[in-house]
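Of the protein chains in this complex, one is absent; all others appear in place.
Letters A and B name the chains as they come in the text, with residue numbers starting at 1 for each one.
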Amino acid sequence: MTATTSVTGAPDTPPTTGPPKRRGGILSKIAAPYKQSHGVQRFMLVTGTAVSLIIVLLAIFAPLIAPFSFDTYQADGARFPTQGEPSDVNPWGTTVQGFDVMSRTIYGARTALEVLILAVVFSLAIGVPLGLISGYVGGWLDRIMVLIMDALFAFPYLLLAIVAAFLLTNTIDSGIVVTAIAITVVYVPQYFRVVRASTLSAREATYIEAARAMGAKPSTIIRKYLFGNVVQSVPVIATLNAADAILTLAGLGFLGLGIQPSEAAEWGYDLQRAIADAGAGIWWTALYPGLGIVLAVTALTLVGEGLNDVLNPTLRRRRIKRPVISSSAVGPASAPTTEREAG
Amino acid sequence: MSRGGSLRGYILIRIALMIPMVWVLLTTVFLMMRVAPGDPITASLGGKLSPEEVAERQAALGFDRPLIVQYFDYLWDAVRFQFGTTITDNQTIGSLIVENGGATLTLTVAALVVALVFGLPLGLIAGRYRETVPDAFIRVFAILGYAAPPFFVGLLAQLLFAQNLDWFPASKMASPIVQATAETHTHILIVDLAIEGDWEGVWDVILHLVLPATTLGLLVMGVFIRLVRVNVGQALGGDYVEAARARGVPERRVVSRHAFKNALIPVVTVMGLQVALLLGGAVLTEKTFSWPGLGSRLLDYLTNRDYIGVQGLITFFALIVVVISVIIDIVNALIDPRVRY
């Protein structure tokens, strides 16, 4: 039988009306989802985290790890071949411009990390306060904000990023900043929605009402009570959005927007250059940067989904072995006495 | 409480609610395009024309008027589906849409079909047999389908199925001969060929369609699988499902009649949002496969910095998304009796 009926015999927990538990150490907070998870879930979470960390390390230490720089086209005075097959010097081959594919792929992680950090910081800095204020203040301000954010949310996100990048390219020199802003435009509505929704529900919570009754100023309530409560929903969405942001970054690069080829190595841009190679049956220029994208996005998705599963346990399914009721437990009178210590 | 009446009322309200949505979208597009520094003509043709010529062109297109006048003009034009004339190649956006829209339509519809035909059953299986081996495989497949950008999948597909195996053509929408000889009726190539009775031509287009449609479909499929899986899981734990079991409804029927149907409703709703993903993905896929659709045109205008071209196509895409979301909501009301309230 695969019945998934809810457990109805479970003891009721007393209703909690106090403010959410005080945060413990940050480390224990981070470790909590890993401790709570089980089986496949834990495997996914741990794998995702491990791969993400490896990519971050690759990004940070790219100059030490990569054989060459992303725009090196020669070594020891000898030019690399163009579209050269994987060889001893260039283990993953070279591009049509004669760059080393391996080095570019590793440096691509660096670009992705830079853009991600900027984009997440920008999105949080804009989306969280807007959501908090909109949700707490309510009224016409809230309605207008929701209307605008919904419109942006409904817009094909890649097109939004394209337009933003297109418009900013001539104004801002750094392609990385341009791309980060373009990505921010896309994800602010999402942070806004999540933060606003949890603000709305937290606003009605007893402890907030109590604070209001005691005459706390709205700004104090938002900062001291709501913020701490609402940010808890941020890690999951931030991780999932980060995965999405890598795709957007690569998409922009693929369309030739944002980061200039001379500025940094970017997986999407490399794939664009690889279209022509594919027609000639050259696979290495496409495969490695593409795998970089897939790996990074998959890892972040696993982390985000894993966190989501653990932190929102409504979807969690009990996979617990059926308890064995020992034969000694059968028999009305004897059972409780013999079983007494077993629990 | 006549049901027909309330359904009609719901549809009318939903269509009425479209207006502020469209307005906000149009305003957003306008602000983004115009508040950005530089004027369209200088940006796109700056190097090629003398200052006098630039001024003349600006006056002709009305860019020298106050911003607020331009704004109302833009709104009025958009409402009449007049999106202007491109700067670089002097085409009206309307004719662009007619000419290239068919290719994008063919691609997105085919991709949606691929995503639904494979995505729904896989999601149902994963949701029904949660946390088993098939579920784990389907989940990984879904995550990979979403994590692999269409241009990467497209390139791999080209390398494998076009270069190595030579099963399908690598790019374009049809062979040159088919493209050149086709009579135009609807501007949708595959339909035109079918009207003409040119079945070899239709087959040619289908062969060209397989790789791009699968590539784009894979992207959306991942989302469908995840969504259906979660919803089936939730529905199976639902109260009415337990009640149906308590009445002795066989498990197969509980799953198919009670859980699946209820699980698919949120999917229909979210499908509206996937149109946005589909359109975005279409731009990337078209570029990868040199597919002659609106996405490819948009990229041309982006490269040439043609503000009117970009603005017009973006406006059109935004309108499409709004219209489709309204259609989805109406479909939703037709399937779910609760919505009509």
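Just so it is clear, contacts are C-beta pairs under 8 Å (C-beta built on N, C-alpha and C of every residue); 3 or more make two chains touch, one makes a residue touch a chain.
FYI, contacts and distances are computed from a predicted model.
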UniProt protein name of the chain not shown, from "NADH-quinone oxidoreductase subunit NuoE", "ABC transporter ATP-binding protein", "Malonate decarboxylase beta subunit" or "Succinate dehydrogenase iron-sulfur subunit": "ABC transporter ATP-binding protein"
Option from B:Thr28, B:Thr214, B:Asn231 or B:Asn262 whose C-beta touches the chain left out: B:Asn262
Residue touching the undisplayed chain, where the options are B:Glu99, B:Asp198 or B:Asp336: B:Asp336
Chain not shown: contacting residue from B:Ala59, B:Val98, B:Ala243 or B:Ile327: B:Ala243
Residues from subunit B at the interface with the omitted partner, ascending: 1, 238-240, 242-251, 253, 257-258, 261-262, 265, 335-338, 341
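The rule we apply is simple: only the chains that are shown with their structure count from here on.
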Rounded Å distance, subunit A centre to subunit B centre (Cα mean): 25
Of all residues in subunit A, those that touch subunit B in their complex: 1-6, 39-40, 147-148, 150-152, 154-159, 162-164, 166-168, 170-171, 243, 247, 250-251, 254-257, 268, 271-272, 274-275, 278-279, 281, 283, 286-287, 290, 293-294, 297-298, 301-302, 305, 314-315, 317, 319
Of all residues in subunit B, those that touch subunit A in their complex: 20-21, 24-25, 28-29, 32-33, 36-38, 43, 129-131, 136, 143-144, 146-149, 151-152, 155-156, 158-159, 163-164, 170-171, 230, 233-234, 236-237, 242, 245, 251, 273, 275-277, 279-281, 283-284, 287-288, 298-299, 302-303, 305, 310, 314, 317-318, 321-322, 325
